[in-house]
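With one protein chain removed, the remaining protein chains of the complex are shown where they sit.
By written order: A and B. Residues from 1 in each chain.
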Amino acid sequence: MGDPVTLIGKWLENLFFGWGLSAGLVSLIMAVVGVVVIASVVLVLDIFLVWVERKIVARFQDRLGPNRLGPFGLVQPIADVIKLLIKEDILPKGADRFVYNLAPILALATVLLLWAVLPLSSTIYGTNLNVGVLYIVAVGAISTLGIIMAGWASNNKYALLGAFRTVAQMVSYEVPMVIAMLVPVILARSMGLKDIVDAQRIWFLFIAPLPALIFLITSIAELGRAPFDLTEAESEIVAGYHIEYTGMKFGLFYAGELLHALTVGGIISTLFLGGWRGPGAETYPILGVFYFFIKAFFLYWVIMWVKYSLPRIRIDHMLNLNWKFLTPLSLAILIVTAILDKILPRSSEAIYALGMLAANVVVGWITLQLLRLNVRSERKRVAEPKPVAQPETSVAAVTSQTSSSSS
Amino acid sequence: MTALQVIFLITAVGTLGSALMVVITRNLVHAALWLVAALFGVAVIFVQLNAGFLAIAQVVIYIGAIAILMIFAIMLTRRVAQDAGPQTNPNWAWAFLVAAVLFGGLTWLLSAWSGFSTPMPEISSRADPLRQLGQALVSPNAYVLPFEVASVLLVTALIGAIMIAWDRKSG
Partner (left out) sequence: MLNDWLFIGIFLVLAPLFPALALIVPRIIAPRKPNPLKSETYECGIETVGNTWVQFRVQFYIYALVFLIFDVELVFLFPWAAAFDQLPLFAVVEGVLFLLILLAGLVYAWRKGALEWA
């Protein structure tokens, strides 16, 4: 009784068998039904996210947010969607029509594709790919391609520049992100997301907090949200790679970004927060779905919290942060985790968990000390006296100089 | 005609068609995008051969890194995306002859091969190719030496590319 989704699925299957369809066709139809259900649920959630975003940003900024349309402004996103749908579709001069139209489709489709592998509960999941973690990386790679397409097809200098910077940022931050993803794979001995959740009797957040933090930071950078949003810096290059997009095409980019944030929340909760795990989730799978979405929304709130609290960081600071701090740090914690995993006894969960946690804390502390040393040497370098141009102090000195040079 | 064969035919035609469009199209960035389609077709063929990991690795590395690198390289070096030169080479007749002879020779060689009619050995459903690959990569009687040499090769490529592509003075 705790699993209505599987019950409905079985009922549908029996219905199709009763119509005399062959087994292969039935599994095909069930797969199509599953895809449509997942995609529809996710898209409805996406529209709801627009409301969540606007209300929460308003609260962060000490104001109310939309509250005119419907109770608490809940009808606002529907009004937004209608507005976007009836806007005129403008094709900029010289734009490449096919690629220009393909880019927003790719932007939303790649986010939808991620939901195929996330386990919503112990029995409700799209598919348990044995390469689930790498699948997430692959889909991210395709979305990066979509951004270049958007920037190039717009026939606009600023869009192209924005697209290059966005892709440079996304591509750079993928390295520590994938390294941080390797840690749950090592801890769970499998790349399948369902197996990773099944292995989290203790949440991986408590065993490997440092990779979780690194994954959170790099995911925020991958999303292109503040403080890493220089790529859509409104005051600098207007809107980056989606300058020339209007109406629903822009809506797809915007909705795709919000949905991507929620999906990232779902991925982090799957990899580090135990996914659908919670009290009673094994016996009542529907509770698992509930826990999963609570965790995903909590992380979405954390991502928004970071966005509305921190200023934008400069591109050279951002790239230095990635290549000179996050990449060596994530490599270090990966090496430490890998070696410790073989040294610590797997039989005793408490010792294993505490040992890993201690290692994370030690690596974090060493990193902080190194940062302090670095800051000290930076301060010394900045405080050094440098030659400063001196203005001429008297008119007499100037006139004597000019007369001596002319004579 | 099983479903797998139908899917394979569609994928093969798609891949070959995309590869053909890479060389035919006039717009260079379009050619890069057709190449992405061809690489994706190869990934789908890997899936049909039960090599899921290789398919995903193909998408991650080829489409996610190499295709982006190529597009960057195109935009770095070409001022104009349209290729203004003629599409065909004056020697195209000779090239066609050589290609036809090669194709005929390969077909003749392969027609005598018995591998087309022997059934493929069954992979037991219990075997996990991913884990076996992982073990093989680090096991001393398997591929650990190529594994380590691969890392040295990657570092060499990195050093070489930085030396060529980046000049400290011009920055």
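Going forward, contacts are C-beta pairs under 8 Å (C-beta built on N, C-alpha and C of every residue); 3 or more make two chains touch, one makes a residue touch a chain.
Everything numeric in this text was worked out from a predicted model, so none of it was measured.
Asks: Among A:Leu49, A:Ala150 or A:Ile179, which residue is in touch with the absent chain?
Replies: A:Ile179
Asks: Tell me which of A:Met149, A:Ile243 or A:Ala281 is the one touching the absent chain.
Replies: The single option touching the absent chain is A:Ile243.
Asks: Contact with the hidden chain only, please: which chain A residues?
Replies: These residues touch the chain not displayed: 27-28, 31-32, 34-36, 39, 43, 84-94, 101, 104-109, 112-113, 116, 126-131, 133-135, 155-158, 160-161, 164, 167-168, 171-172, 174-175, 178-179, 182, 185-186, 189-191, 238, 243-244, 247-249, 251-252, 315-316, 319-320, 323-324, 327-328, 331, 334-335, 338-339, 341-343.
Asks: If the hidden chain were put back, which residues of chain B would touch it?
Replies: Interface residues of chain B facing the absent chain: 4, 7, 44, 47-48, 50, 52-53, 55, 57, 60-61, 64-66, 68-69, 72-73, 75-76, 79-80, 125, 130-135, 137-139, 144, 147-148, 150-152, 154-155, 157-159, 161-162, 165-166, 168, 171.
Note that in this section only the chains that are shown with their structure count from here on.
Asks: If you average the Cα atoms of chain A and of chain B to get two centres, how far apart are those centres in Å?
Replies: Comparing mean C-alpha positions, chain B is 29 Å from chain A.
Asks: Where on chain B does chain A make contact in their complex?
Replies: Going by the criterion above, the answer is residues 3, 27, 29-30, 33, 36, 52-53, 56-57, 59-60, 63-65, 67-68, 71-72, 75, 128, 130.
Asks: Which residues, counting only chain A, touch chain B once they are in their complex?
Replies: Those residues of chain A that touch chain B are 24, 96, 99, 129-131, 134-135, 137-138, 140-142, 144-145, 148-149, 152, 160, 164, 167, 171, 174, 191.
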